[in-house]
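One protein chain is absent from this view; the other protein chains keep their places.
In this document, chain identifiers A and B correspond to the written order of the chains, with residue numbering beginning at 1 in each.
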Amino acid sequence: MSAVTPPVTQPIAQRRGGLGRFRRSSWTTHLVLVALMLLWLVPTVGLLVNSFRERADANSSGWWTAILPPYEFTLSNYEAVLGQSGLADAFVNSLFITIPATIIPIAVASFAAYAFAWMDFPFKNALFVLVVGLLVVPLQLTLIPILRLFGPNGLDIGGSFLAVWLAHTGYGLPFALYLLRNYMGGLPKEVFESASIDGASQATAFFRLALPMSVPAIASLAIFQFLFTWNDLLVSLIYIGTNIENQPLTLKVANLVNSLGGNVHLLTAAAFVTMALPLVVFFALQRYFVRGITGGAVKG
Amino acid sequence: MDDLILAAVVVVGIPAVLVGYILLTEQILKVFPERRRARVRPWLWLLPALAFLFVFLVYPAIGTFIDSFKDRRSGDFVGLANYQYVFGSPDVLGAIKNNILWLVLFTGLTVGFGLAIAILVDRVRYESTAKSVIFIPLAISFVAAGVIWQTVYAFQPAGQPQTGPLNAIITTFGADPISFVRNATTGTFALIIVGVWIWTGFAMVILSAGLKGISAELLEAARVDGANEWHVFRHIILPLLMPTIAVVATTMVITALKAFDIVYVMTNGAFDTEVLANRMYQELFSFSQFGRAAAIAVVLMLAIAPLMIANVRRFREQEALR
Partner (left out) sequence: MRLGRSRLLAVGAASALMVAACSGGQPTTAPGGSGPAGSGPAGSGPAGSGPAGSGGQIGGTVSVIGTWGGDEETAFLDMVAPFEEQTGVDVQYTGTRDLEAVLTTGVASGILPDVAGLPGPGQMRQFATNGDIVDLGTVLDRATYEAETAPTFVELGTVDGMLAGVFIKSAVKGPIWYNVANFTGEPPATFEDLQALPADPAEQKWCVALEGGADSGWPGTDWIEDIVLRQSGPEVYDQWVAGEVAWTSPEIRSAFETFGQVLENSYGGPDYINATPFGQGGNQLFADPPGCLFHHQASFITSFFMNEGGATADQYDFFLFPEIDPEYAGALTGAGDLFGMFTDTPQSRALIQYLVTPEAQQIWVDIGGAISGNLMVTEYPDEISQRLAEALADAETFRFDAGDQMPGEMNTAFFAAMVEFAADQSALDSILANLDTVQTSAYEE
């Protein structure tokens, strides 16, 4: 059943070390890229430097003055953030919320995306467009009807992780479907044709062909969904509410600042503390952005 | 400990459940006669997704549509009164104008930068690093981004040392410092730039993934045949990448229409920076005007209709090409 096996995963491009990788990079490319990188980095660097300065210093002089002597760096901001009680719990809660909230929508969306991409049924495109259109539904307006459903008069799961997982799945589906369907739709038709000629069922084609070939799209989706749920404040606030046991990191960090906006300087350190994990996820999933997974398929 | 077990069960269980579901559907389908199966199967595959969408998005959207014709407490029907307010209020009209600015500038810049970066990094050794740098802003929460850019745009009166890099540069050249954010002329643009800074990474990641899907041999062959870079881009990459670009562009347009967090965190709509989503939030929660909030949401939702039509056309084309 050779037609059903996924294509060779050591495509030519990779073996050569990347297409034209080191031949095409002219100095203009480098110049433009480095300029863009600097432009993007500078604001973040400013925040990083300020996170190591005392509030009074940060308020009275620009951050670039701090990288020249006299050096007046301090760890007090980080101490204040990390020293908060319950921070570790909040961190763990964030993980509990984020990981399932990333996995569930991807799993649910992948089947539906495949159906939209490779199966035929009436009103397929109209239905899909409607689904994508749901991207625009403002989240705030869904809160009350759904909370009624989740509340004591309904399922009574308010305050639980389950409520948040379901909510994030619902909110994340339109984009997940859009991305995956688009990617799957772009997969070479020949692969599926030869699979069906060989008698493979749709399920087999899905699990053995479509899914493996869609790894870059799934990886991107995983990164984004993880990120959005990790940094989310409003959904957790509303669905978990005052159930302190389950409150995530974002809620904890937001409380560093008092209602009058005092202690804003602590947010500089807090930003880096909360940023760490999503960046790790990003780096980890980067390797799935590999060219050529479909490259050899046509020849197979 | 229970939470850990729960989470482990979920992480393993959900995909397992779904796999089981698919296998279950195959069994169910055996009930149907052979020829019917292909027609029923798609709906079974779509069912979980459609169920979620219905509960979380469709049902509230319908409720919102109905509420837009009711009064502030969603009690009595008031016909088109809320829409009259929306299109008559100078604040809301100002918000609409700003959303259009967001639409054009934000989308254009994020897709443009995202595409340029995705293509350029493909050719350099430090691709991973470069992509990470552009991606970092997306990893930062909106609140932190607000803090960062408050610093960048920081303003001190002329004569005082500047605490923000932009004004520091401006004053070094002898000009007066500009209050970028708290200023009706530049406010919205300042916020849009923050948005572009954050979201370009998003566009870049997706476009990069799409780019990787373009066969290496194809590009190699073209280059060997003597095509220059621009030609390769224009005639090979661009057409093949078009579906991905369309996805990114559509998503960015919708993000522009829904722009909320940046405005909420930095200005809350003051200084002529108001946008529809922020106004809707205020009407809903601060003013307790449910009807008006619903009307704004409906306007927002209808605004993407042309975009959706364009998408339908594109899908049809994509399928026809197959």
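Note that contacts are C-beta pairs under 8 Å (C-beta built on N, C-alpha and C of every residue); 3 or more make two chains touch, one makes a residue touch a chain.
In this text, all values refer to a predicted model and were calculated from it rather than measured experimentally.
**Student:** Please identify which residue in A:R55, A:K124 or A:R208 touches the non-displayed chain.
**Tutor:** A:R55
**Student:** In the complete assembly, which of B:T200, B:Q282 or B:N311 touches the absent chain?
**Tutor:** Touches the omitted chain: B:Q282.
**Student:** For a quick check of understanding: of B:V19, B:L47, B:I170 or B:M242, which residue touches the chain that isn't displayed?
**Tutor:** B:V19
**Student:** Pick out the residues on chain A that sit against the missing chain.
**Tutor:** That gives, for chain A, the contact residues 55-56, 59, 140, 143-144, 147-148, 150-153, 157-162, 233-234, 237-238, 241-247, 251, 254-263, 266.
**Student:** For chain B, which residues touch the unseen chain?
**Tutor:** 2-3, 5-6, 9-10, 12-14, 16-17, 19-21, 23-24, 85, 90, 155-157, 177, 179, 181-184, 264-271, 281-289
FYI, only the chains that are shown with their structure count from here on.
**Student:** Round to the nearest whole Å and give the separation of the Cα centres of chain A and chain B.
**Tutor:** The computed centroid separation for chain A versus chain B comes out at 13 Å.
**Student:** Taking the complex as given, what residues does chain A use to touch chain B?
**Tutor:** The contact residues of chain A facing chain B are 11-13, 19-22, 24-25, 29-30, 32-33, 36-37, 40-44, 46-47, 50, 58-64, 92, 95-96, 99-100, 103-104, 107-109, 111-112, 114-116, 119-121, 124-126, 128-138, 140-142, 144-146, 149, 161, 165-167, 169-171, 173-175, 177-179, 182-183, 185-186, 189, 201-203, 206-207, 216-217, 219-220, 223-224, 227, 231, 233, 250, 253-254, 264, 267-268, 270-271, 274-275, 278-279, 282-283, 286, 289-295, 298.
**Student:** Once bound in the complex, which stretches of chain B touch chain A?
**Tutor:** For this pair, the touching residues of chain B are 3, 6-7, 10-11, 14-15, 18-19, 22-23, 26, 38-39, 41-43, 45-46, 48-50, 52-53, 55-61, 63-64, 113, 116-117, 120-125, 128, 130-144, 147-149, 151-152, 154, 161-165, 168, 197, 200, 202, 205-206, 208-217, 219-220, 223, 229, 243-244, 246-247, 250-251, 254, 257-258, 260, 277, 280-281, 284-285, 293-294, 297, 300-301, 303-305, 308-309, 311-312, 315-316, 318-319, 322.
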